[in-house]
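Working notes, beginning with the structure itself.
We show some of the complex, not the whole, and keep each chain where it was.
Naming follows writing order (A, B and C), and every chain is counted from residue 1.
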């Protein structure tokens, strides 16, 4: 199994993702955004950061990087593709996931651990988790405010919640509609999350709750299960 | 000089550029003729206070800077220490006070950009940032605007460039109202073989300019901004504001690191203040060579720039690489891969002259080394200010016992002492998944992947103490920051300092400077910790009023191996014993937060720190932190024992009972003390460890319950509900900022 | 030719920036109603036929400059 971790100019979480995948025994390779052939990989991660400086709109320029046509092709073929933070923003700009991500409600960058509650487990980010499972994972974004005209149509993988799993506006860190933190496409093979599961892989860093999400992705790589 | 439009006609050009008549005369001396416009421009920026350290150089040699583990001491872009096993760390601190006052967001942002370049110039990957920021009180809208702008600027740049900001300091004091302090520090890590120097190499080496196009950004910034005071007329002198581009910097970092990894460069130099003038002359001077610089090759953002403008521009996100001719193509290919611009702008020559060409003509021919080595070195007069003694005798007559609940709550509500998370939650402090102790504790700690090592850093400043006694104040900062890193199990290893002072032309300010330096030096000698770099910022005054002398000390410590579960403020449990380590019975409130917050008073003389005790207490703290027996420790600093314990209670959501004999002891800020939460089963062995090191100990009380109870014997007790303390502490800053 | 493009967020999409600025203005004592913050993009584009240039810029907008899910755009040539 091997995974492509895409690096756009301005990406900065790529090494953290490689470290996390490596921890789960998966071979991950950094791939520059000008690459056009990812056929030798079994899965793709679009990691966090500030691709193209987040200029104009976050994700807007990155979606035109040469690699994205290949990502689209693989997504359509059922290959597991996940986006984390900036990767989420790029996937929505590219139309591979529904909705948009706006500035946080309070117009401040937010970096702190928050909780999410797993909703759907038929996605490549959540298949190893229990429905309703509450995970403590760091949030780290300025444009994390998820918006969709009809949130009932969205395949929600996880929502922001309190430590006990309560989903309400009081626990909504950034104003996302319906407290949506992670979404997937209909097939579940393309999924993305705003907080960073790869930053919650070890208790020494405050939480190991992110493992189940990275594990979900790793489990999905087995061709038989896609 | 017609081509730098900085001044009205009447003023001689060199004066308009911030040069004295004597300095101008020595330029004439060096050249044996009148300087050409471009030459004068170079001398003016390179000889500015900011670049030449002309007022401070005579004194900086006092710092102890040698130790077997020092690889690069003061003088290069950053200090470098050997961590063992083939790993090096680079550390550097820098101020951006004046630019941040002019434009808080961009001023702070470009400060971050600059300090990062100092680190990756050495070959290291920048892995963490710290910010030390000081403003006037938050009840003034201007100060809120500056605070908000500076924090957003640090967040905006640091987060986007992809380097976590994992600690710092926030303080508010009247003296910073017209002159905020914005200091930033950066730590980098590298393999020993990746170390690079700022050298131009040997004749034939090619100079390649990497990164942003050059524009008219901050022309004269170094001389006009950082080397002069603010007064009524300063808004007209504002040079065009520099805009930071973290995206460009991120690409530049990756490109440079690839150049080092592939051994494609002989040397590198960042372009900071003084821009090309500095990047061409300093490496040449260091290597004892000359240099031919072709300004027509420089990629520019605006047309029609004069040679002087090109040489003085402080456009951000640029680096100069010195490359063997045979490797130039490879270097250009790396630049193009990372999508940054690059241009071959010069050639290293035998001899010692820096020759600058523009549109086919030679516009400057000067000895490269004269820009650095011949810079003025002033021996400014200094002397104890007349008011200093009065300050020492001006102690507050404290006759009455205060309302202790009121006092503690007021301290918790003071923005300088309250929860700073409003600031640090805007910073990405987790990137790289190394942050083992995040901001909010005494020192932040990161692990070094691939090793067992943990690096711990604390930055500390205290303008009030240093104002009352610069020598003692300076020394205490070193001990405090060393104790802070010991709280995570690390041993202090190296210091960088940022010396923020007023106008050095005043003898009193120079005296504060010299005294501070002495204090820092003595403490570093006592701890055997070298000073490996620093920065001096003078002219922090507004309308003739100087800021408090405000040195900031950044302490790097290492734990090898890193403790598996370092103490944290939030790990106190119900029933833990509350032990204090260090001398009891402190009675001195001079410079304390209590006096300032409760009485608006600043006077008296802080106690002199005891170096032997300091050493022992730091060692004890590190041992305890590594022992696994102490879940939570906290050094006693501003606000005294009362605030220190309250912070642990708030973080852990557990109350405490503190027994005291005199209420002053609750708020005194005597150095070299810390408290710990110790589970009953470990109390005995912990006390034995203290005894072994001759550190006095006392049992102050117990943790538990939901109040903070201050008890004087058995009769009197003051109870502060933990919930009330928590809300006060947590909301003090956000309430004022919303 | 100089072309100005106004990229404006659709009225039904929330505008946290506008809301925050409105609040800040009221805090300063100004009476303001709704505030919106949008983008004005100025481009230098080669060509002498206004209609051609406009078509080209419209193309840039639908591909990159505006997000069809949330933005409207308006082009002014010259």
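As a working rule, a contact is a pair of C-beta atoms (placed from the backbone, for glycine too) under 8 Å apart; a residue touches a chain by one contact, two chains touch by 3 or more.
Just so we're clear, the structure is a prediction, and the values are computed from it rather than from any experiment.
When all copies in the structure file are included, the protein chains give the formula A x1, B x1, C x2.
By definition in this document, only the chains that are shown with their structure count from here on.
For the pair subunit A and subunit C, the distance between C-alpha centroids works out to 29 Å. Inter-chain centre distance (subunit B to subunit C, centres taken as mean C-alpha positions): 41 Å.
Centre-to-centre separation between subunit A and subunit B, using Cα means, comes to 35 Å. In subunit A, there is no position where the chain touches two or more neighbouring chains simultaneously. For subunit B, residues touching at least two other chains: there are none. Subunit C makes touch with subunit A in their complex at residues 12-14, 16-17, 20, 63-65, 67, 69-70.
For subunit A in complex with subunit C, the touching residues are 56-57, 60-61, 64, 92-93, 99-100, 102-107, 145, 147, 149, 175. Those residues of subunit B that touch subunit A in the complex are listed here as 155-156, 159-162, 245-248, 250-251, 337-339, 421, 424-433, 435-436, 438, 447, 449, 564-565.
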